[in-house]
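Note that one protein chain is taken out, while the other chains of the complex remain in position.
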Amino acid sequence: MFRKTFTVTSSQEGDIIDLTMEVKNAIRESGVRNGVAHLFVQHSTAALTTIEFEPGVLADLKRSLSVFAPDNVPYAHDSRWGDGNGRSHVKAALVGPSLMVPVSSGALACGTWQQIVLLELDVNAGRERTVCCTVMGE
Amino acid sequence: MFRKTFTVTSSQEGDIIDLTMEVKNAIRESGVRNGVAHLFVQHSTAALTTIEFEPGVLADLKRSLSVFAPDNVPYAHDSRWGDGNGRSHVKAALVGPSLMVPVSSGALACGTWQQIVLLELDVNAGRERTVCCTVMGE
Partner (left out) sequence: MFRKTFTVTSSQEGDIIDLTMEVKNAIRESGVRNGVAHLFVQHSTAALTTIEFEPGVLADLKRSLSVFAPDNVPYAHDSRWGDGNGRSHVKAALVGPSLMVPVSSGALACGTWQQIVLLELDVNAGRERTVCCTVMGE
């Protein structure tokens, strides 16, 4: 078992950050040949998933998340706490903070068009986000 | 590898139950210092995710899940089986039954505002829900 924590800094709500290279590096450093890599973002207004890292589809994903949690409706979270990030929490809970990917022959075994991404969902800009990566296997 | 199964009882549709303490207890009992904890809810009308356990944002999440699977539309599942929980199945399939979190220095390594929750999505009240927790590591 190999553990590596890395940090990325977002600039604004809706940022989607490609983590694929960081994950590949962690797998290489781990020395694991066959197994899995677990990724977890330790924040309640960010999430992890996979997507083709292409600007068009990233914009499409943002629009779809806004169907689920629109900008222009009141949030009970915002009424209580005044954070303004009710929609951010809701989107993060839906997509989820956890992702596990296979490792095969010492390499990340995702599809060609399947990049690992962090979704910055918070309305408050310029956040530092910590991702905990655990590589397990043989 | 350490396995612990625990049960929670919901009272109604939309209940969101904080499992963080149960997971912390399982990690402590496991003796694992560094690794991961996997959680899985063994039911098709409940789901697991993380969220800030604050009543406002829990209400916001429930509303957003209803955008996806509204109360006031007919469900093919209900037409066929008369269960009335078509929307429950759909929400559960979207959010998912599985969650994995990191364990670091013998403790749960989530963010401060990131609690582990079970979503009771079934319309039939008072359900007992079994969660299978597996702690792996060193």
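As written, the chain order gives the labels A and B, with residue 1 at the start of each chain.
Following the convention adopted for this analysis, contacts are C-beta pairs under 8 Å (C-beta built on N, C-alpha and C of every residue); 3 or more make two chains touch, one makes a residue touch a chain.
These figures come from a predicted structure and were not determined experimentally.
**Q** Of A:36, A:93, A:118 or A:131, which one is in contact with the hidden chain?
**A** Residue touching the absent chain, from the options given: A:36.
**Q** Of A:8, A:27 or A:101, which sits in contact with the chain we cannot see?
**A** Of these options, the touching residue for the absent chain is A:101.
**Q** Out of B:27, B:69 or B:117, which residue would touch the omitted chain in the full complex?
**A** Residue touching the absent chain, from the options given: B:69.
**Q** Residue by residue, what part of subunit B touches the chain that was omitted?
**A** Touch set of subunit B with respect to the missing chain: 1, 3, 38, 40, 42-44, 67-69, 75-81, 86-87, 89-90, 92-94, 96-98, 100, 132, 134, 136.
**Q** Extract the touching residues of subunit A with respect to the undisplayed chain.
**A** The missing chain touches subunit A at positions 34-36, 49-52, 54-57, 59-61, 64-65, 67-68, 94-96, 99-102, 104, 109-111, 113-114, 136-138.
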